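Here the complex is missing a single protein chain, while all its other protein chains stay put.
On to subunit A.
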């Protein structure tokens, strides 16, 4: 229908606020709408939780019944009846109880959810714990901190103290255990130094040098035993050791090899009476246990026995010009005619009897420690040779020896080659050579020193070299005059002291070989000293401008010298003849006119002949001033040189 205005239709909600009261002027006071909590409370009041599902079903049935009032009242009546019957009969629908349970669970979950969401806001509902006792009166926060810190520190201290107590306990236990050392730990220490092996229930060790290359047939086994003689009642001694070693009886005590050179000829009756002295045991390291010192001493005894056995075997087998004598524990040989070298094995056991002897005689002056040390070195050298690559490895069928010696058979070496292979010298020969050299050297030094102290006029100086060989030493001997070293240095000798000879190399190139005789060296040095004087005059003449007329090192005129030869020099005009024994003789020539006792001759009439040189006159040399020969000579020459006025 057109033309009809649209009608405004306003829709408003039906839920109006309830009117609380109407005022006199018509204003309506509405009831404030229920808040959420009020609404909930109203709803909650309507729920009757005590009735259970049946009541809900009733209600549900009731509402259903209301709802279905109009469609059909008949059915609702039936349903009512049915519902009434339901209370007393199990439900005809099998899922009924499930539905009811689920529904109730849903309801409760919804309620719980609502409550929790409200409580979360904390605006309308809060969770309040059950009230406790009243709090203690509020205190100063700092004291509270102090108390709490104290408590925590006390707790930490308690833990630390417990730990410290445990540590101190273990330390004291350890110290106690040190005194009561374990046998096994001691055995471990022993194993670090010595070779041990277990045979049955015994522990045996090896203290021989066999593993180092020795061929000595001694077994050298010692036994390790447990020290069970510990009296537990008494206090444990300081040096208690649970382990003890038992060394073979022939290796007990201490031993050393005494090497000495004596000057007397060996008398057969005197043999075997060697002056033995008990050398004090070498100090062991302070921390080493007693078994270590015991084993080391036993090993030393074994080595000394081996050295002596080797020496005596060689002394008997090797042929030499002067046979060596082997008596009991001594080997005597004669390196030089009037000299006796004795090598003896001194083995002293540890009983009281030998200690008595030790206090009686102690004369170690003639023992040559150097040679004893060298003996030890030589035997060790020998040991090393047996382990060297030329000996080992060797085929099982070949004899033990040098590699090339094994090939000498198959390669048909003749005698020369075999001799060159075999080691030429044994231990004894080497030691004798060394002893000879030592003796020769000491005697040469003594000779030079005695000459130097006895004779002052030409001075003799000896410069020994620091580095020497076992068989050779060298010394440089200079003969000089004091104050004139620069001009008179023509006598310089290099002495090479060998095993049996002394070789002298002169500055002018001559090489002289002296034997071992002491007198030869002395005579030679004396002759050199006398030659020096004459050489000195020659040099002096050069310096002072005098003419040398003749010079001879070995003059054939005049008395024969017993040592060396006299040398003479004629300078214009003092003439010098110097001999090692006869001393010096200086003659000065005078011109003829100064001699009074000249015979007048008829031939020489002229006066000019009187200026010629006349006879010689000897100068009383011991009355000359001057501290040595060259000085006196210089004074004489200066006195005689013509002064130009």
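Criterion: contacts are C-beta pairs under 8 Å (C-beta built on N, C-alpha and C of every residue); 3 or more make two chains touch, one makes a residue touch a chain; residues count from 1.
We adopt the following convention: contacts and distances are computed from a predicted model.
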* **Omitted chain (choose from "Mediator of RNA polymerase II transcription subunit 20", "EF-hand domain-containing protein", "Glycerol-3-phosphate acyltransferase 4" or "Superoxide dismutase") - UniProt protein name** => "Mediator of RNA polymerase II transcription subunit 20"
* Asked: Per the definition of touch given earlier, which of A:408, A:459 or A:522 contacts the omitted chain?
  -> A:408
* Structure fact -> Missing-chain contact, candidates A:397, A:466 or A:620, resolves to A:397
* To do: Can you list, in ascending order, the subunit A residues touching the missing chain?
  => 397-398, 405-406, 408-415, 418
